[in-house]
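Take a look at the following structure, please.
Omission of a single protein chain aside, the complex is shown with its protein chains in their original locations.
Let's turn to subunit A:
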């Protein structure tokens, strides 16, 4: 330091120069005498500019929201308001805005109690009116709409309600008869009883027919006796069982006079009205989980617990007082299939919920990408907005397009479900399996990408996305493991194929009618306009489905020819089964999109949806290796697709804000980084002691 050589002086002055340049570049020029600014406000290095100021809105986002939410918009907004206005929903003020999300920093016990308190608040305000007692599609749609809104606030809350209304309530509706309906539905709707749904066991999850709980009948007392014969038969993951549920539907093998009649459902009380566990019932907690800690999952053991004979849910089978087994459905397979109906409603719910979760994360990540800058392209230029990077567009915008596509798919499934007839049951089972798997996988992928796209901010619980990964992970498992569901779809399609070929009949239903026509041919050269043509997109999706179905049938038959039984042949053909399941889902989703588009008469809305649909179709072509693997597209084709995706990215970039605004999710349900993150992270926001504010932040 002592050496005062000229070089060290040079260094100092050079450093000073560099520092000054830095300060000047970023607009922070405290020493500049020529500054013309007379503003007394502190001039920050970076200014926050709301995306609304720079982005253009070129279509009616309200109309788009109508299309996406599809029904009960006012009921939804009413419930958003109910939540936003109550302290129970943990409102927090950040950057002058109110946000609501549960306090995930609370202990598991506290979160569970908050879930119940929120339910209590909604009971008092009539949110659940008619959820089980009202008839008709309108009531069902209202229930689904409100469930969606609840899920946007918190997945635990929606799952807790889903168990009580859809599973417990649904089981009584579908498996029960009038005596059960009269006794339980009203009581369930007003929470006089709290229900749960004891199906899965430690040793058996997806394979319900293998459960080990056993029920016998005692004709002397006219009671059923439920027993957990071994540890693997303990009921596991039973939502509501650990703390709150008073009653449960129990799935059990029914053993009458030494003969097993297969799985049946019973009502058993597990707690008295004071919350004490009933005799001959043992309950343990499933403990802390990676997410959904607002739901009290528990385990149940039955020690020869006795229940009245009337508690058998007897819509498909009954036991007479003297102990005779009676059923109108002789085939145990069919009897079992009848039991699966309530799980369909669960899958509908999960499908829709997954899409809304993806919407939340995209709305946040895209709004952030429209306000956050990083790196300049050239010196002295302002830094670039994240969403102006083609790479960032490529990360988020295809996911946005897929979310739109799946939103239409979810709506289709919902309407299919609420207007269902017995003939539609099979179709609903297949479509709900396909869409449940597709949307929940899509959601997890979207959450991860959005988390990363928000950088470090994505890791804060208050910004929702990162935390939602843990909250929604379970969706790929409950109500049917996604991989198992994909195999079930392929099996169902196999069945359709065999039935059509054997009976020499046409394919009908499940959107398979295209198999009756001749095989579509792909053009050798794919121009931009071909790629964006919905006929081309449909053709190539159909081509894949048709070919994979043929291959699947061939492979299964080959295994069978080698002496393997049919089930094992399916198991061995898992790779094509998986590809086929995806091919079916993708084609069905695309079909719902084109149908939604067709219902529009024209105008900017239809035009933008055309771009979004093309993005959905082309990104699927680009990402799914089966197109190349089986040669539905050549490498040249795929290169053309890739180029077109890039073009679509830059076209959708200018509509990104409008497209996420159209999701209609109120600001309070997004997160601070979706808005002025500079202000919400400012020192004054830490202090929160600035008196007198604009109206929004005054209260």
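The criterion applied here is as follows: a contact is a pair of C-beta atoms (placed from the backbone, for glycine too) under 8 Å apart; a residue touches a chain by one contact, two chains touch by 3 or more; residues count from 1.
We adopt the following convention: contacts and distances are computed from a predicted model.
Trainee: Tell me the UniProt name of the left-out chain, picking from "Peptidase M14 domain-containing protein", "Ribonuclease H2, subunit C", "Complex I intermediate-associated protein 30, mitochondrial" or "3-hydroxyisobutyryl-CoA hydrolase".
Mentor: "3-hydroxyisobutyryl-CoA hydrolase"
Trainee: Tell me which residue among A:49, A:110, A:448 or A:634 touches the hidden chain in the full complex.
Mentor: Of the listed residues, the one touching the omitted chain is A:49.
Trainee: Quick one: say which of A:71, A:84, A:460 or A:564 touches the chain that got left out.
Mentor: A:84
Trainee: Pick out the residues on subunit A that sit against the missing chain.
Mentor: These residues of subunit A touch the chain that is not shown: 38, 40-41, 47-50, 52-53, 74-75, 77-78, 80-82, 84-86, 95-96, 98, 124-126, 661, 666-668, 676, 678-679, 690-699.
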